[in-house]
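Report on one structure; see the data block that follows.
With one protein chain removed, the remaining protein chains of the complex are shown where they sit.
Going in written order, the chains are labelled A, B and C, and every chain counts its residues from 1.
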Amino acid sequence: MTLSSTIQAAVMPGVRVPVEVRRFSRPQLEPGAILLETIYSEVCGTDVHLHEGHLAGVPFPIIPGHVSVGRVAETGGEVLDLEGTPLRAGDVITFLDVHETCGKCWYCTVAKASTRCPSRRVYGITYSADEGLLGGWTQAIYLKPGVKTLRLPANLPPRRFIAAGCGLPTSVHAIERAEIGLGDSVVIQGSGPVGLNAVALAQLRGAGQVIVVGAPALRLEMARAMGADAVIDITEMGPAERVAAVKALTGGRGADVTIEATGSPAAVREGMQMTRDAGRYVVVGQYTDVGEVAINPHWDLNRKHLDVRGCWGSDFSHFYRGVRVLARYGDRFPWDRLISAEYSLEQAGQALADVAELKVVKALIRP
Amino acid sequence: MTLSSTIQAAVMPGVRVPVEVRRFSRPQLEPGAILLETIYSEVCGTDVHLHEGHLAGVPFPIIPGHVSVGRVAETGGEVLDLEGTPLRAGDVITFLDVHETCGKCWYCTVAKASTRCPSRRVYGITYSADEGLLGGWTQAIYLKPGVKTLRLPANLPPRRFIAAGCGLPTSVHAIERAEIGLGDSVVIQGSGPVGLNAVALAQLRGAGQVIVVGAPALRLEMARAMGADAVIDITEMGPAERVAAVKALTGGRGADVTIEATGSPAAVREGMQMTRDAGRYVVVGQYTDVGEVAINPHWDLNRKHLDVRGCWGSDFSHFYRGVRVLARYGDRFPWDRLISAEYSLEQAGQALADVAELKVVKALIRP
Amino acid sequence: MTLSSTIQAAVMPGVRVPVEVRRFSRPQLEPGAILLETIYSEVCGTDVHLHEGHLAGVPFPIIPGHVSVGRVAETGGEVLDLEGTPLRAGDVITFLDVHETCGKCWYCTVAKASTRCPSRRVYGITYSADEGLLGGWTQAIYLKPGVKTLRLPANLPPRRFIAAGCGLPTSVHAIERAEIGLGDSVVIQGSGPVGLNAVALAQLRGAGQVIVVGAPALRLEMARAMGADAVIDITEMGPAERVAAVKALTGGRGADVTIEATGSPAAVREGMQMTRDAGRYVVVGQYTDVGEVAINPHWDLNRKHLDVRGCWGSDFSHFYRGVRVLARYGDRFPWDRLISAEYSLEQAGQALADVAELKVVKALIRP
Partner (left out) sequence: MTLSSTIQAAVMPGVRVPVEVRRFSRPQLEPGAILLETIYSEVCGTDVHLHEGHLAGVPFPIIPGHVSVGRVAETGGEVLDLEGTPLRAGDVITFLDVHETCGKCWYCTVAKASTRCPSRRVYGITYSADEGLLGGWTQAIYLKPGVKTLRLPANLPPRRFIAAGCGLPTSVHAIERAEIGLGDSVVIQGSGPVGLNAVALAQLRGAGQVIVVGAPALRLEMARAMGADAVIDITEMGPAERVAAVKALTGGRGADVTIEATGSPAAVREGMQMTRDAGRYVVVGQYTDVGEVAINPHWDLNRKHLDVRGCWGSDFSHFYRGVRVLARYGDRFPWDRLISAEYSLEQAGQALADVAELKVVKALIRP
């Protein structure tokens, strides 16, 4: 395919407004910019949240799709990759959706917590379609100067990359926060893309046991396929039974490490209780505000000597490490099977509905 | 004073039963045991909790007093201190109240979380008076074989040691968990013995600013005297105002580190909100179960990228480090002034009442 | 086999004195002790060092063999395993060779560095044959009260356990010190049992690339079989070329993490140079004193912003974690193939010679 002077994109005009295909002019490139011909983009749970209006400050209309892979169509002069090699037309690359992290503010320089930089913008989420082709559900994505790109390694097919999708850097970050020790028992709450990636990554940290707590059956089967030693179906057991089941599987103590990837506030207290005394609990799935949960600070935190670690966003290191791992261990886990269905730009609304209803694990947009 | 064959001790017979002085026979020493003639013991908030029945599993009657200092009266054969020097009658020593940590169980060996060892017993709390002189409100304390002792350094007077009291190792542990960076802004919730010790220790980690949130005025004055840059009186402001006050004092961001030392569940959410994004929040004051608190996992944990760290008990390293610090920096902070009043064994009940009513900062028992 | 009243053991009488089989009376058991009927013990490079006299303070005559596996023959009363279950005759267990770590000294309690506890003794190395059956090259091993035992999991055959051998806990410790990040490039210097175990473990930490620098060809083939992405034969290249080869394989930067497991002082500077700026270098293979090496502190340490981490011995957590990992991932890596040959007690001297000449990877004693 050669890009024409008109670029089609699937646009989300507003909260609960149907997604529609719009046409944009092919942009002129600033120096340092890249025009990327989209190979695949993805539909993830976040896109459903955006459409439902669960996230504040989204500048509708937007072109959704934060993780994508494509072929370089054109560059604004010489643009180098991370290793200093110039990018050429046809090179298959991906890019970090998070951009404009400033590198100068207090959070970037003193706290070294760049995922809390106030200047941070995210492709497919906090850029408006009025600002350009700044999301993935489009024939071509405009990569602004300074967007951090990565050449896909030869042994990493684009389809596998998008199968892992945005859940990969997110779970790399969560796994980093989790500090899994060799042989540790790990519980993963949630069997969506973040949770399923975490199942593989926990094994790549040498977990001695991986237990997934989630639903529906399709996703729990997928969790098994990714290597989970045990699964607990939340449609079959109540919270207290689930905590008891985890304890029974872990010598009565609970998990050394629990990773929350559910989006449900109630899961947070349950996760604390599933974790052993002096264990670590990473909360990564509370991406939007869907309410409160009561905890007992004596039992759930203090006496437990528990570490609870919120985990927001990801930075380039998580993205880079995710790609390295996927290239090295892509054959060891069935990442490819995470994709249940492909959709065209015209079918993007349907893709969103299927993800919302958990009919698919991962939906892929092929413009 | 020479110990006679009868030892008097103040005994707490049960929940809300008045403390009374009882007489015990002077014990025979097993090999490795030490009989310690008490110089001082202390009354702390925990003793009030015990008397109120807030802690499960207390084997009444007990001899309260978990941190004490005394003179060696007698040893069961040769007993060595930490550095391998034999203890002699008259040596001024203290000891770690936590005993029987097994060193063999899964928590001790694999998790390396000895404060969660199930065999752990605590002088003055989980030993019964029926088992011996195993608390500090007594003329002589029986140190079982293997109890970890420490010679008081020459430049550390016993009264100063007991002024810092059990709040010192507890706050050493909390400060260790807090990972304060040089120049960090630190909020301490609570102005009791743990909080006041933490004010000094935060400065001994190079905090750039120390803010205390507490009451009553007497204790906040003491916080100022210990070096707090600012105090927030909880009787003068509501929770939202207090959070706003902390933000105003910290450039709008909140504290880098917050340490909870209050005993009030509601303080926990407030503390999360007082802490900056990607900061650290240590929960050390929820020693007993006094209820729940609602949190919002999206705002309070995940989006904040917050670290919440429960902190239970202390081990010998915290005790040892506390003593080293007190010896080196004892003149720099007015630790001595933490003691508001001294009580005899007969007055122990009154001491308890005064602590319960926050009439004193620290009450000292002088048998 | 039933143990008779006479137990045969292979004894190393002194430095370079031939190993010989001696007969011992079957010991009476103290309360808490275990008599273990040996299934397998191992011969490792350390045994060669002992025989060569490279380690000071060895109390010859000794019964070598520090890592072993066996069947419980008899216990001195009820003896519990780590989880509190009583051991029964016939149970297949192993044990930590390091014993008498005191749990009371400054190193154990304050520094929390139990591998530097001065009371520490090691089965097969620092116990004399005059003290009992305190090594593995014997029909039965006497486990003193308090020796830390572990039941072998059902899915971990004794032969596989001994194939991993003492190299497993040692490399678990080294890998823990190495703090490998997901996707990191890892160089392992040395292709003996520690190095080969580290090849597997590096992959179980999600290394993006594993490079082994060693010899001879047999062991490098084994490294490949364990999953090394590249091997560098030290008989084919000099030090500068090897450093250049590592840089060429790692984008010009050097390895994120290097683990030294060679026993050669010269390897230490080479390893520093193979590691990228701000990387980590773990030195675990300098178990005996075989001389000095010159380094340039400006280039090799300071300007490199390098972390160099010595790694001594192992504790029960490393042993436990090693067993957990081997049980969970034993089929993923060809650990079984590390055993090149089995020897009887009578052939122990030959086993030693074969290990010394690097004729075998791992020699196994089957009494």
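Worth pointing out:
Rule of thumb we're sticking to: a residue touches a chain if its C-beta (ideal position, glycine included) is under 8 Å from a C-beta of that chain, and two chains touch if they have at least 3 such contacts.
Computed from a predicted structure; not experimentally measured.
When the missing chain is restored to the complex, the residue among B:L143, B:L201, B:V293 or B:L306 that touches it is B:L201.
Of the listed positions C:A10, C:V210 or C:C311, the one in contact with the omitted chain in the full complex is C:C311. Looking at chain C, the residues touching the absent chain are 106-107, 111, 113, 115-116, 251, 253, 256, 265, 268, 276-279, 283-299, 301-313.
Taking the complete complex into account, residues 83, 172, 175-176, 181-183, 201, 203-209, 251, 320-325, 327-329 of chain B touch the chain not shown.
Against the chain not shown here, chain A presents residues 82-83, 103-106, 109-110, 112, 146, 148, 315-317, 320-321.
The criterion applied here is as follows: only the chains that are shown with their structure count from here on.
Residues of chain A found to touch two or more other chains are 251.
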